[in-house]
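For reference, the structure is listed below as structure tokens.
Note that this complex is displayed minus one protein chain, with the remaining chains in position.
Entry: chain A
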Amino acid sequence: MSLINLDLCFNNFTNLSHSNASLPASLTMLYLCRNNLSTLACGWSFLRLIELLDLSYNPHLPSKAFQGVDLRQTRYLRLRSTNVSVSVLLNVSNVKAGHVDFSGMGLKSNKRLTELCTLLRMRVHWIKNLRLGSNGIKNLKSNTLSNCPKITQSLDLSRNQLKSITCLNFLSGHKHIQSFSAEHNHLTSLPSCTGKNMLSFKNVTELSVRYNRILSVNSHAFNITPNIKTLKLNINTIAFLHREALKGLKKLETLRLDNNLLTDLFNVTFEDLHNLKTLNLRNNHISVIFNGTFQNLGNLTTLDLGGNKITHFEASGLDGLKGLVKLYLDGNNLKQINSARYHVFQDTLKVLDLQKNQIRFLTEDRESPFMNLSKLSDLKLDWQMPYGITLLPRAFFHGLYSLKSLYLSNNRISHLAPDAFDHLTDLRFLTLDSSCVGVAQLQPGVFKNLRKLKTLIVENMGIQNFSKAVFGNLTELEILQLNSNVMRSIDVDALEALPKLQYLDLRKIPLSCTCENSILQNWTLNNKRVQLVYLYSLPCQYDKKFKFYNFDTKVCYIDLGQYLFFSTAAAIFLFTVIPLLYVKLYWKMKYGYYVFRSWFSEQWRRLREEEENCKYDAFVSYNSSDEHWVLNQLLPNLEGNGSSFRLCLHHRDFELGRDIVSNIVSAVYGSRKTICVVSRNFLQSEWCSLEIQLASYRLFDEHRDVLLLVFLEQIPERQLSSYHRMRKVMLKKTYLQWPGSDCTDPVQAQDLFWNKLRRALRKGSIADEEKTDKNEGCCSNDASDTSLCFFVQE
């Protein structure tokens, strides 16, 4: 790299004394404007290689300073607002006269201009550019410049006080001039230049009268410059543009008419401009485009009609624009998009600007107005006035396959359908900022087809959560502006799902400095890929003094707490409940345990096989209060007295030293039958109920009918009901009743009782045996009283 351009403006140099140093050889442009140079005081060859030297605005710099400085190479010397006099300068310096910019050198009067011309004429015959701007010239006589060297390229008279250019009659003799510029003057009108004595400048291709006060342009105003290519009439107050003002400008390519006061365009205004490529009519007062206005502008590529008051186009208003590429219609009063108007250039149009119109849709049922604009790459629909576009009709963007940029901001769209952007497969840039009303519900998948999108601006959309479902498909996204939304937290997973993201703007989002966002904080600080704008000034919500990047996340560590909660709560619950259950249900569990054990044990199987040679015929379960009956009645009647049953009585046959419960279990299972001697006392005894329980267990679960119930007393059913375990058995079983003293013939009844009991004992214990035979009267001589003694409980 080498230094070419050195700008030292706005310093306070007083001279350029440099001892022995020299400027680098590569340096060709040196700006020393707005210093305080009073002399150059440099060596002869110090500025030898400088091609552009700007010494303007050094008010004390005298002409003599240039004595002894080699400026032969200088191609442009700017001396505006210095104390240099042209005549002295040209005498003392070896600078080439044609390379000096004479702007702002006080050449105010025609006399001094004439002197300048004379001086120049003495040195050169041809001059390329003559710059006479900012000299305060009020008028130019037709002969003032006639002494000058021939101008071959341009004459610049900008920033003077010319009131008229009088058909360029002061340029007589300068027929080769190519460009004329009179910007920032006081011109008020461009008169008609027809007539015999008019000069003609066939070489002029560019004419600029911008920034004047031109009110009217008369017919044939540019007759003297028929070959003009660029005409700049912008920033005037042209209210009257004669229908034939532009007549004959067949070579015109660029026409600037913007920022004037034009109200109407006639169909003959642009009639001859066959070669026009750019037509700028921005910021006028045009309200209607009439039929045929542009009919001959077949080569027009850019038409700028922005900032007018166009409310509608007539049916063939845009006809003829066969090659139109860019159409600017922003800032007009269009209320709808009429696709029929665009059919002329539908295959060429690339840019369509409809910003700030009054387009609004209230119903969904219309087909896409952009259906055939398949080349369109840029579409601006933002800022529709005054209500916004309100509604995006279904398939609104259908057909815009080449669209690269879409502007929809500030449109107060009430609802964005999830398929709104489905057709825009090629979109690279989308701005939606402020385009929604209140809180936006971006539907999942609304961006699903925008796989080429690089820039997405969703500022101020009222987005409440940044979710993967909405933004997850934007795999090419590089720039994302999320500012001014209302989410309190952002899911880092959703951000990680944007692999190409480089730039993220999160300002003015009420991100809360809470544990919810601790992962986000970590991500914003540590990720290497994404630039976050003003990350270190994002404030916390509850107190602006605290910043998001360093809020305290130490306090967040939720997971472990959760696991500890679940484990300790479960442990405590079990530790509380198990002892309580153990205490409350100890016996129930013990029953269950023994039953369970006997179910599985080998012994049980053996018992089953050897059922016929059981140890005992019957295990007698009774309460101690009924012992005398057992000993005095039962034993003699069953063990002695002719029958040889082997009974198991707990006090006699229980194995010493063994656990009671296992004794009971083995007794029940070691006997073919279990006789329960039921009395009130029996029912109250825990042990007896265990015995019944076990026996009835065999009854119900092993289908072995081992239980024989013998009732010693009459126990009414309602009393039984308080001993629910017993009742469960009673409901299923028949039972024997010991005939009490109320029987009419106790002896006979007792005989019958013993017979029944013996018969029951002899029977096998298979469950399907009949149980009904006990339904007999104990009192044979009083059949009607049977139910008192023997009865069947269903």
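Just so it is clear, a contact is a pair of C-beta atoms (placed from the backbone, for glycine too) under 8 Å apart; a residue touches a chain by one contact, two chains touch by 3 or more; residues count from 1.
We adopt the following convention: contacts and distances are computed from a predicted model.
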UniProt names the one chain left off this complex as which of "Exosome component 7", "dolichyl-diphosphooligosaccharide--protein glycotransferase", "AP-2 complex subunit mu-B isoform X4" or "Unc-93 homolog B1, TLR signaling regulator"? "Unc-93 homolog B1, TLR signaling regulator"
Considering the complete complex, identify which of A:623, A:637, A:671 or A:737 is in touch with the unshown chain. A:623
For the chain not shown, which residue from A:10, A:387 or A:542 touches it across the whole complex? A:542
Return the single residue from A:343, A:529, A:652 or A:759 that touches the missing chain. A:652
If the hidden chain were put back, which residues of chain A would touch it? 488, 512-516, 542-543, 551-558, 560-562, 564-566, 568-569, 572-573, 575-576, 579-580, 583-584, 623-625, 627-628, 631, 650-652, 654, 660, 680-681, 684-687
